[in-house]
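Note that one protein chain is taken out, while the other chains of the complex remain in position.
Letters are used for the chains, namely A and B, taken in the order the chains are written, and counting of residues starts over at 1 for each.
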Amino acid sequence: MKKLSMSIASIAVGLLALSGCGQGGSPDAPAEGGGETKTAPEYTVNESADVADSKTWQAAKDAGELKVGVKFDQPGLGNVKAGSKTPEGFDIEIAKMVGAELGFKPDQLKFTETVSANREPFLQQGNVDMVVATYTINDERKKVVDFAGPYYVAGQDLLVATDSDIAGPEDLAGKKVCSVDGSTPAQNIEEKYKDAQLVTYDTYSKCVTDLQSGSVDAVTTDDAILRGYAAQFEGEFKVVGKPFTEEPYGVGLPKDDKALRDAVNDALQKGMDDGKWKEAFEYSLGSADGVKMPEIDRY
Amino acid sequence: MTAPTEVLFDAPGPKARRNNVILSIVSALVLAGIVAFAVWKFADAGQLEAAKWYPFTFAQIQLVLLQGMLATLKVAVVAALLALVVGVVFALLRLSSRRIISLPGTIVLEFFRGVPVLLLIFAMFLIFGNTIGPFWSVVIGLTLYNGMVLAEIIRAGILAVPKGQKEAAMAIGLRSGQVMSLVLMPQALRAMMPTIIAQIVVLLKDSALGFIVTYQDLLYQVNLIGREYNNLLPTFLVGAVLFIIINMIVAGIARWLEKHLQRKTTAHVDAEGLSAKTVT
Partner (left out) sequence: MDFPELLRLFGSGIWGTLKLFTVALIGSFVLGTILAGMRVSPTPVLRIAASTYINVVRNTPLTLVMFFCAFGLPFLDIRFGASSSFNSFVYATIALTAYTACFVAETLKSGIATIPVGQAEAARAVGLTFGQTLNEVILPQAFRTVIPPLGSVIIAMLKNTSIASAFNNRELISAMRNAIELRGDLVIAILFGTALAYLLLALILGRVFDYLERKLVILR
């Protein structure tokens, strides 16, 4: 017993030492681009919002919180930093913008992490009230959930080293291109660009590590996600800028809640008209030059 | 258990001892060479730059790693306790003399034992994740798999208790439930404790898979830090060291229990032989 308690004591001491020797504050991410601190856009909360026809909205209003499913691992779109509890990114800003228009203050939004495979089940079973998580609108998904938006039309693109001569997907022959296992971008490469060597991992950060070490020549996925990495590795990587698919990102909503869908569409339209959308984009993803705001599809 | 390995060769004579010393030095040099080569290569690739390791000097990052470690331990402890319960239940089911009880037990056991734990966790998350959340997805996935492995270990332990124990217990008028709970099970658990703990180390290692279902465990935080500071390799190295430390402590506890508990059982179990029963 003595030995055991000794070892427990020594672990405790070790842990204390570990937490005791750290510097205060947080380390600056060395590769974070820009430099100047940008001010977060602020959204005016529409106190008089009333979507009483929507059960989802009414329930959220009564509870005083709107549950939003977002990604936690996509820099620039929905990302949580080490030690932080709150995600940040363009998806998050869109959620705040829509939330404000629906009458919810930013601190009334409750963000839940979703991964690609569980967005539909989360919406169907009411775990979240809406999903803003690089969620491509397509017909298969429309069978089980509703979509507002699109709020952005992404396209599959390539992230390459700044001095790379890859100028589009047609240059991929014989090159190594990395994406996430089982994802739509990976499947696209496998089907349409058979001459490229596809490399797949479970996370994009592994792809980016490989791109940095030169083990792969390009990383491919939606341009919005790549922009996030390009911003993080300014001067090292660039986005080719020739999207070769169309991925309209929508706000996923529970099926058959038309009142809510209309309200979210109105909120998105208002944000695009009054410049908040552009502010959110530039805050999260960098310059919005040449970026087109999408046409909202009220199907 | 040491006896057979010691008879495999003679006690080293002066020549063998000298050879041993030479071999030790040579292998130490080779090892040092390999380490030096690796360090040089990693340094060359910029993986040893201060910038890659700098984040770890901050209390905030250490705290995040510590939280991840605690989350991993939490999931492992809860899953280990539940797996023990499941293990005892399924061991009893399988030992039942009635086929109608033992057969379904066997089928369920074989099913969960034959499927990768990664798939179990993922399936729990996709099917029930919305109601139970990531924590319970990991716990249930780990419990189902390891519970079944523990059931087999416990069953072997019960079968290893000498027949006389059961007969004596029955002779003094205990009912079969009492025989099991008062006589056989305690001895089986004690005899099997090292093996059980070895399996719990396996469970602890598998709990590293929690990150695939968004559970914020050690590897989740490792991925997160690596993504943010672009130091995937150093962060994984730190994560691995933390894992190895935790596992070695648990393995040490297993060895300690082995020494202190086995005297209190009549079950003749060759602990070395049984440790092979744990399944990664």
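Some points to look at:
Keep this in mind: a residue touches a chain if its C-beta (ideal position, glycine included) is under 8 Å from a C-beta of that chain, and two chains touch if they have at least 3 such contacts.
Keep in mind the model is a prediction, meaning the values are calculated, not measured.
Only one of B:Q47, B:S102 or B:Q165 touches the chain withheld from this view, namely B:Q47. Touch with the chain omitted from the figure is made, among B:A59, B:A188 or B:V201, by B:V201.
Although one chain is not displayed, its contacts with chain B can still be listed: residues 1, 3-5, 7-10, 12, 16, 19-20, 23-24, 27-28, 37-38, 41-42, 45, 47, 110-111, 113-119, 122-123, 126-127, 201, 205-206, 208-209, 219, 232-233, 236-237, 239-240, 243-244, 247-248, 251, 270, 272-273, 275-277, 279-280.
If you put the missing chain back, the residues of chain A touching it would be 116-117, 120-121, 140-141, 143-144, 176, 181-184, 187, 197-202, 206, 209-210, 213, 215-216.
In the analysis below, only the chains that are shown with their structure count from here on.
Per-chain CA centroids place chain A at a distance of 36 Å from chain B.
Listing the residues of chain A that touch chain B in their complex gives 3-4, 7, 11, 15, 18-19, 21-27, 29-31, 72-73, 75, 80-83, 113-115, 117-118, 121-122, 125, 127, 202-203, 205-206, 208-209, 212-213, 232-233. If you check the complex, the residues on chain B that touch chain A are 45, 51, 54-55, 57-64, 66, 125-126, 129-131, 212-214, 221, 223-230, 232-233, 249, 252-253, 256.
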